[in-house]
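Incomplete set of chains, arranged as in the complex.
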Amino acid sequence: MQQLRLSGTGGQGLILAGIILAEAALLDGKNAIQSQSYGPEARGGSSKSEVIISHNVLHYPKITVPNVVLAMSQEACKKYTADLTEDGILITDSQFVGKIPEKKLQKIYELPITYTAQAGLGKTLFANIVALGAIAKITGVVSVKSLTKAVLNRVPKGTEELNEQAIKLGMELIS
Amino acid sequence: MELEEIIDEYFRAGRLPHIWCPGCGNGIVTGAIVKAIDKLSLEKNDVAVVSGIGCSSRASGYLDFNTVHSAHGRALPVATGVKLAEPRLNIIVVSGDGDATAIGGNHFIHAARRNIDITMVIYNNNIYGMTGGQYSPLTPTDSKATTAPYGTVDRPFDLYDLAKGAGATFIARATTFHAKLLSDVIAQGIEHKGFSVIEAISACPISYGRQNKKGSAAHMMKLQKEHGVMLAAYEKLTEEEKTDKFPIGVLYNAQAPEYTAEYEKVIIRAQKGAN
Amino acid sequence: MSKMILMQGNQAVAEGAIAAGVKFFGGYPITPSTEVAEALAKKLPVVGGKFIQMEDEIAGIGVIIGAALTGKKVMTATSGPGFSLKQELLGYACIAEIPMVIVNVQRVGPSTGQPTAPAQGDVMQARWGTHGDHPIIVLTPGSVPECFDLTIKAYEFSEKYRTPVILLLDEVIGHMREKIELPDSYDVIVKPQRKVPTVKPEDYQAYKPDADQVPAMAPFGTGYRWHVTGLVHDEDGFPDGSAKATRECLERLHAKVNHNLADIVLYENYFMDDAEIAVIAYGGTARTAYVAVDAARAQGIKAGLFRPITIWPFPEEQVKQIAGCVKNILVAEMNFGQYVMEVERVVAGKIPVSLYAKYDNEAITPNELLEAIKKLG
Amino acid sequence: MSLKLHINRCKGCGICVEFCPKKVLAVNQLEKVEIISEEDCTLCRQCELRCPDFAIFCKKQ
């Protein structure tokens, strides 16, 4: 079972990213559950989308211990990494996250996610898809084919190419 | 006082930043309220702010008065209780367009009918902000809302007509663009003896603006500038010119018996009868 | 000095309110509770209090929440349909810890049902009617004098524990007139009063409890500026959705009541000493039960009556103890069997529990109940 | 007089930027307000008046 947490601020499209990730897993023939935490008032503040993926039946819908945490804001990085264990993976958007938690982790990727979206595609809007590309590459939790299909199912008509490009750029962030 | 001092004085220490989204007009309206209170030099202990539930209703928690964050739509009954039980307090009700005119509509017309001395500031962002963008009774016809994906067919209330029809004795309107006017009419509303309604037109760039393609927060404020016209000038417009304008300023101001003052008569009569 | 007069149950509630120092009533008329409002409309202004008829029952409880915040003792009164409408704000009063007494004079339900006929169908609703976990104190008078006394008691609990208290009458008790002895002046009656803060305003934490789990409550306008909310909150009264704050906030609400059962749980035993059959009945039905128990005794059946006066929190210890002494428990109520469920739970199979239920617009008669007792005797 | 920022309160909405007649302000990559040409500031208080977050003030020294 893979347990992934995508966190950041309200406007970064991470809820959608979580949904796409789960849908990609379904396309891979796996089971997946996506859930999210709403702030006490659903306004501003941090946002968190969680996905668990497995070949088996999934009962408990929440993350018990995350394997992967994506943090796209400093506050999220502080708030949502506490339960990452030593064998966990942390991915941050280096533009927003200056301070990495002082704990031992299997792997930390500090990636210019939003920068890449802006620089490569002209819109920070694609940052969430860039992040998905990176996650797929790092974890292999979903196939690139399914991820691509899942992304294209969800995005507005006319933006397909840019989104495919975003996935690619995300993957390319991982050398 | 400088604005920063006013904020420090009337906002509770350590509770900012507030929860509202980037660009949300609620901060401007709330600022206008404390500026009005400052202008009138009200004693903080003698002010009670009562709100309902909604983004706007969160304002009560930031303000350093006697404050109540009540239930959705119920600010006015609670405020009526505070006022009638302790008439010397200045009561300000903070409410959203939904809170005030949807679920709270009955209390609104009855507070107006009683002409009880409460100043109600309605943060009108034309939407249910807190729950993410459903239409309210003040959403213009043909708007998009999460519960009106094909556009609204409901006619909105005209808050002025409704308040007046129900008996309110002071009605004013301003926008977050017209921030000084807003704080001005709030101050006048507080001074008015009776039920005062201030419609504060406030931009919700997130739950209303996005769906309706209204652009950035700043752009939404510019739209307010474009469409809001001072009453005197508005009245001089032709009917056609009026169609995409709305009047701002004090729209109605009348005197009528105020409820808590009238109630004192009941006590006098009862005590006379009892002796 | 005191005077002996004939008085209606509903009116005795109003008298009790005046005696307890109530200064504010807000409500909306509804049969069979209207006399409470009518009596207070007349009496409150005489003592400098205020009466307001609101636009509906929701506003009726809303307005007393506001008035309570100024330090006043407050009341609202209603019946079934209005009680249903008040449920949302009743929960608000629970979590915001607003002292108040809500009178519900029960009538036949559901819905409009039978407005002028007796029933005890709101017993479970009084416990569980609002959403979310909440504790509640519900008192049920069994006579006109008790309407008076228990109203004062309701304010004692409400003020002491900063919690809404429900005074649950049925139409039998609310509308009957009987003898009551009232003091000539209510000055002799000790008026319960909530704690006010003793700390300076800047040190006041509105929801930080004292050792008794109850926080002091500063009246609005007295220099303590605090925040009241229906959200889960911290000790300062500000919204806090963390697991810790939530747990603490909700646990304390329950603890206030559950740690003080010895004070709160009131009841009466009637011929219970040597009883083999315990009738459990409350409110108007208890009036029937006294007679039926007497009649059973006259026929040599060792019956007794346990009358819960505080029906919620449930008199768990008392019922357990009874289950250890008697051979049979018979619950009598004017509904389909509500309170009996809690009796069954607590008796936990130790002895048989049976039910005499009536739900046809009429009170249970002594003969009907006697027959039910005899079946067990 | 001068400008005073409360960066922790600023949410980068850009209202002050848009209404500043002198283009003194900008929103940076961290979505916070920044003073980019203080020298041009006329202390007209438009930013102070319009900021919904009480994050920018014109201060008497």
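Should a chain be cited, it is by its letter among A, B, C and D, assigned in written order, with residues numbered from 1 in that chain.
As a convention for this text, contacts are C-beta pairs under 8 Å (C-beta built on N, C-alpha and C of every residue); 3 or more make two chains touch, one makes a residue touch a chain.
Predicted, not measured: the structure shown is a model, and the values here were computed from it.
Undergrad: If every kind of chain is shown just once, what is the true count of each in the whole complex?
TA: Composition of the full complex, by label: A x2, B x2, C x2, D x2.
Everything that follows uses one rule, which is that only the chains that are shown with their structure count from here on.
Undergrad: Mind checking the centre-to-centre distance between subunit A and subunit D? Centres are C-alpha means, answer in whole Å.
TA: That gives a centre separation of 34 Å.
Undergrad: Hey, how far is the Cα centre of subunit A from the one of subunit C, in Å?
TA: Centre-to-centre distance between subunit A and subunit C: 53 Å.
Undergrad: On a C-alpha centroid basis, what's the spacing between subunit A and subunit B, in Å?
TA: 41
Undergrad: By the touch rule stated above, which residues of subunit A touch at least two different other chains?
TA: In subunit A, 41, 44 touch at least two other chains.
Undergrad: If you look at subunit C, which of its residues touch at least two other chains?
TA: 231, 239
Undergrad: In the complex of these two chains, what residues of subunit C are touching subunit B?
TA: Subunit C reaches subunit B through residues 23-24, 26, 42, 45-46, 48, 50-52, 54-56, 58-70, 72, 74, 88-89, 92, 219-223, 225-231, 238-239.
Undergrad: Where on subunit B does subunit D make contact in their complex?
TA: 2-4, 7, 11, 16-18, 20-28, 31, 176, 179-180, 205, 216-219, 221
Undergrad: Using the touch rule from the top, collect the residues of subunit B that touch subunit C in their complex.
TA: Of all residues in subunit B, those touching subunit C are 12, 15, 44-46, 48, 50, 53, 60-61, 64-71, 74, 76-86, 88-89, 106-107, 110, 263, 266-267, 269-271, 273-274.
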